[in-house]
Structure formats: structure tokens, C-alpha cells
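Only a single protein chain was left out; the remaining protein chains are all shown in position.
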């Protein structure tokens, strides 16, 4: 008995659920969970099913391909640990939360390596017997620096996700296109607010009563890529901007870990600069 | 073109989604939304679909009945305003919120009447041109009092839900059985905590940092019926128990209105003293 | 025995708490609650005390004035209902919540009148025996329209707060200056995000996972005035922008009512385009 996650997205038309469930039925698969969503505005259909049964992955994929419209995207995924690379700069909270969850066996992931443009996090990464790769940006222009990073990333086969756990450098379009819909970032505020330098200082100056964080895929809209997860924490006038930053860190790590979990469980569809999450 | 909500619950077996979607497909229905859930522990299948198409309600119902197992519960519902009766005692917050939402056209409901065992709320109910029925419990034993209430309720045809908007009398099993899965209550705390008299005083004495409220169907487990919705609000040591009560009222009205909305939209399945909410 | 709220804000210097508490002690006042905050960045001191005792309000005020630095702002307030005027356009949710709370005796306020630029809300306001003043903006330029509103407002003595319960017209600087720190607005999104037309449509297009609302004082920064209260609600991809708007309404009414309550209880200091809330 094998278990598969079946992800389908298509232009909406009648009969898609019927066709997919026909395949499941004819192959005697159990449906363990099933989610569909139709975006009427964009005429898009999304479906995620978890099934089990006595069937080969290729046969299931082919059966779906045969019955569904040609332009349909079909993914049949046998659950297994995904390969991820973490990138960080100097702050430990988001990275540390992922390292501990990984150590505790909470994540369906192998952490291949941690890349940083500083050495500050080497000690914590080493504790977990994970390769730490320091790639300083000093004396390099942005393209040269990214070349080195990309070369290192590409030395691994099958990198499923690159997680920016407070990596504080702006990525170029070339980098982003190379890993489309694979880069997950945590944004240190509630998008679309307080973009730019020192967002907590901005939030403090503005006297906000809530601090937020946003996890999103990185695309060429930069911090405006498809949102995966958002959360907030209440603050008040007694918080200095450093206090807001500390509280913000707690939200950031929770939101990033949550977004990563959703990605590892193949729960996210991306389209039209948005996400559908089942 | 008609729109229907199709609600199906059944003992789980292979092919249920296939069979339902076959019916939708063969009758050329559009699926506007679709949710399924399988409770593996209890081997129960739940499905709620919103469809539109050119089909008579009876034909759709019969088509589903023909293809699905005999023990399946099938509801095909044409969306329309449901008939509700509100019951309250003296507090205005939960009742008032429903009255205003009704007036604003936010609720898919006709409020047939408000029943109270006191007169305190007559003035507010009258403002909205809704019948107010005062049925005092004085000098009556519980059965006699409920007889009068039931007689009044039963003078209306087709009462879909009875909403206890802070009705502070315990109902007897006879009453509850007469309106099974039709009575929605708001419980003034976070179930299963602080059952009994003056829960806010109990919460205060206990020094809680959070106040909650729970909306649930009333069954013979009384305050232990299937939970529909829960929400909380943060409090602290500076709250007196009256302050906690005031804050609690805000949560209560939000949770009750939310639960009512879910019921009116036919989003709730009840089984095994629990709810599935789509 | 009288009860007073004492509000003091001053440039920070040593001894302010000592001086205030000396006055309280020498006049044998009980301190029922006491909050202080020092903004080190702006060198500002804020203090709110609730005291009771056998003392005349003027004597207490004078005693504080004598001992405190000249530039100190001193307010000694005997708690009583404040006079408020509500302004709205067509939507009922925020207005209705305040009307019901007022009717339930939850607010320390007299609602003098409701002003609207349409007639849509006349019926609901009339139910509560509150004057409804329709002042259409049709065929008037902005100044002429506001003249009429200001004339009507100024026909009342002692208007403490003007509450914009979804009043959808932009106010001119002249209007805002006339009622400085007296105008409370509810902003239909999470400031500083999604300013402009149809913020829920913007939020939908952006695929946000959280909808927020912000209550703030209106000053010449318009929607950027001092924030009083903020709250959020979680949404997901299945929400249309109209669904987001509906959910947003629930947050809006809660946040606005909360902000109004804080104002009525004299809990807010405004400075540097921010608020201190005790």
C-alpha cells in the first residue's frame, strides 16, 4: 500500500472533480483527505487529495494525465523528506527554531546546508552537524556574490526549497528566477506595511498596537511575492522599538516555521501572485 | 439556473466522492465549492458542495439517493432565509448583536420572535418590530414553564433554529429532544471550564489571563453539546470580575453570531457529540 | 466622597511622581489605580490616576498646578457621561454596534445625534430615539457641505467626541482643526496598508491571510493620525473580496467600539502622532 499526494491545478471547467475521482475509484484508492477550490475570478481550479492504495506512482500519474485536459498541471507525490537549504545572516531566532524542529523530527526535511554571508551563526549550526557555508559578500559585487552562492547550492542535487531565515541581502532577479517558487522568505513586518530599512523603528514611530510578520515566496516582486502565512502580536506604547523587534522575532520564527511546514507537506499552490493553501 | 447546497454524510466507503461527482457531472452542474472530510476514527464521510445548474431540486435529490448507499443522509437545500426564534433573559449584548445584524441584512434569517422569561428586553425587541413574548417562570415548575414556551414555539411553522442568546434557565431533556440539533447556545466560558454559577467570578478567583466563550448545540449533555465556535480575549490582573464579564460579553456576542451564521449557511454537520464545519 | 481621574502629561523630569503623590497623600486621597509611562525618546512623562476622597475638584486641580512645573498639562475629571456625535454614511455595522451598546448602558456617553450624508440609516437611528440629521453633500462643494455639518455640530454645547462610524467622506483640514483630538475614525484596513479605494479588493488581490482594522484620531495626516486600537481576523484563499469585507466589518465594529470606550474612560494621551493608553 502506497500513499500519494495528488495536486492538480487547471483552468476551471465542468467535470474535473468527476474525472479525478473516477481515476481514484477505478484504481480502488482510498481518499484520506480531499480539498478543492475554484477561483471564479481567474477561472482556476485547484485540488489536493491524499490517497492510498496498491498502485504505482507512474500509473496513477498517467491515468490522471489521460483523463484530464492537456493544460492541467498534475503532481503525484510520494511523501518523503524534502531537501532544503537555509540562508541566514546574523540573527539566530528563525534559523534556531528550524534547527530545533529538525532535530526533534518535526520537519519532513533534510537540511542540506546553511549558507550565511557572515560567520556569526557557524557555532550554532555546527552543533547540529549540518554543513555551514560562509560566503561573505565583502569585496564582491552582488552578481559575484550570488554566483558563489548559486554554485554552492547547485553542488547539491534536488534542492526542494531555499528558506531565507532572516537573510538580509536583496536577491537579484537572476537568482530568483533560478529557483522559482522555491524560495521562502520571512518578512519582518505586516505586508504591505513598513517596507524598507528598520521596519520596527517605523512601526514604533507610527505608534502601532500590533506587530506582524509575513512568510511569502520570493519572486521578482521581491517582498511582494505570494503570501503563505501571516501572524501578529499585540504591542503597546511601553514597547521601545527594540522591544517591538524582540516581539517581532517571536512572530517571525513562528510564521516562517509554519510556512515551511505547509510547503513540506505540499499544501501550497501558487498563481496570480497569490497562494491557495489546503 | 438554480443554486443548491448539497450536504452528505455517510459511513465511509470507497467511491463516495466519485458517485456524487458523477451525479453533478451528468446533470451538467457547476461546482462552486466543495469540501469533504473523512473521520477515520469513526469511519464517517462528510461532504458539502455548492452547485448551480438547470435542475429541479427533487431530481437532484433522487439522483443522489439512487447512486449512494441506503444509509446515507442527503440534504439538497435551496438557499433561503431560515426561520429562527431567539430566547434571552435580561442581558442585551448577544441579542442586540443579532438584532442589528438582522436589521443590516447580514443574516440569512427571519427572526420569528424573541421569547424571554423577563420583560427587560421588551423595549429593545419592539424597536425592531419583532414579536416579543414574555413567558415568566414565576409560580411555575420547570415543566409548566417549558410547556408554555414550547406551545408558543410550536405555534410557528418551520422553526429552523432556536438561538439561546443568554437564556439563563436550564432546559429539560424533553425540551431539548423536541428540537434536536436545532438549539444553539452561547456558553459564558471556555468549555469545559468554569461550569456553574458566576463563571467570571470563578475565572477572576483563578487569576486567568484569558477569557473565552463557546457556542454549541444543546443536547442532553447540556453545556457539553457539540461545539460550533470558540473564541477568547486576553485579560490581566487589573480586571475585576465585572471587567472580565464585560470583556466576556464582547466575546460571547461575536462567537454566538458567528455560530449562527455557520448554521444559517448550512455549514455544520453534527455527529458523535462533535461538529464538522465547512 | 468624590472620585476623580487625574491625567498629567509633562516634559519628563525627576520628582513628578513624588509631587503628584504628595498632593494625593496630603489630601488623604485613596489611589484606586495608577499608571505612569516615560517616553525616553521624546522626554515625555504621562500619568493617569483614579483617586477618591473628600475634596473639591478645583482644590485638587489647584494643588497639582501649584506643585507641578508650569508647562504641565493637568486634567482632573469627575467621571460622567460624555457627549458624542456619530457620523456615518450608509453602512450599519459600526453605527449599530454603538447604538446597541448605548442602549444596553455599556457606554459612558450620551449620543447627541447621528449625522449622515445619506438617508439610509435614518430608520435604525430613529428606533433608538436619537436625532438623525441628514446633510446631503449633493450639489455642494466640500466646504459648503462641511459648513452645514459644523453648524449642526456647533448647535450642541460640549461635544466631547465625534465618532466616524464608517463616514466615507474625506474631511478638510479646517474641519479637523476645529475638533482637534476629538474625532475618532475607524480605518477599514491595517494601517499603513491598503490606503485608498476598495481596500478589501486590494487585500484580496494581494492574497492576504489576515484582515485588520485600525481606530485612530483624525488629524491633518488623515488616515495617519494617532492609532488607538487595532485588531485582526484570519482569512484565506476561499474568501472573495466581499467575504473579506464582511469579516472586515466585524473587526471594524469591535475596534471602533473599543477605541470609543478608551476615550470615554479618559485613558488616552495623544502626542507626537502617537497615543499612550492606560
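Labels for the chains are A, B and C, by order of writing; each one numbers its residues from 1.
Criterion: a residue touches a chain if its C-beta (ideal position, glycine included) is under 8 Å from a C-beta of that chain, and two chains touch if they have at least 3 such contacts.
Because the structure is a prediction, the values reported are computed rather than measured.
**Q** Where the complex has a chain not shown, which of B:65, B:81, B:174 or B:274 is the residue touching it?
**A** Once the missing chain is taken into account, the touching residue is B:274.
**Q** Among C:11, C:33 or C:56, single out the residue that touches the unshown chain.
**A** Spelled out, the listed residue whose C-beta touches the missing chain is C:33.
**Q** Touching the absent chain: which residues on chain B qualify?
**A** Against the left-out chain, chain B lists 37, 39-41, 190-194, 205-210, 212, 224, 226-232, 236-238, 240, 272-277.
**Q** In the whole complex, what residues of chain A lie against the chain that is missing from view?
**A** The list for chain A reads 33, 91-93, 96-97, 99-101, 103-104, 106, 124, 127-128, 238, 246, 250, 254.
**Q** Need a quick check: the contact residues on chain C for the chain that isn't drawn.
**A** 14-15, 17-18, 21-22, 24-25, 28-38, 40, 234
The rule is simple: only the chains that are shown with their structure count from here on.
**Q** For which pair of chains is the number of C-beta contacts greatest?
**A** Comparing chain pairs, contacts are most numerous for A-C.
**Q** For the two copies chain C and chain B, is the contact made of the same residues on each side, with over half of the numbers shared, or of different residues?
**A** Result for this pair: same.
**Q** Would you kindly tell me how far, in whole Å, the mean C-alpha position of chain C lies from that of chain A?
**A** Taking the mean C-alpha position of each chain, the two centres sit 40 Å apart.
**Q** Check each residue of chain B and list the ones that touch at least two other chains.
**A** 33
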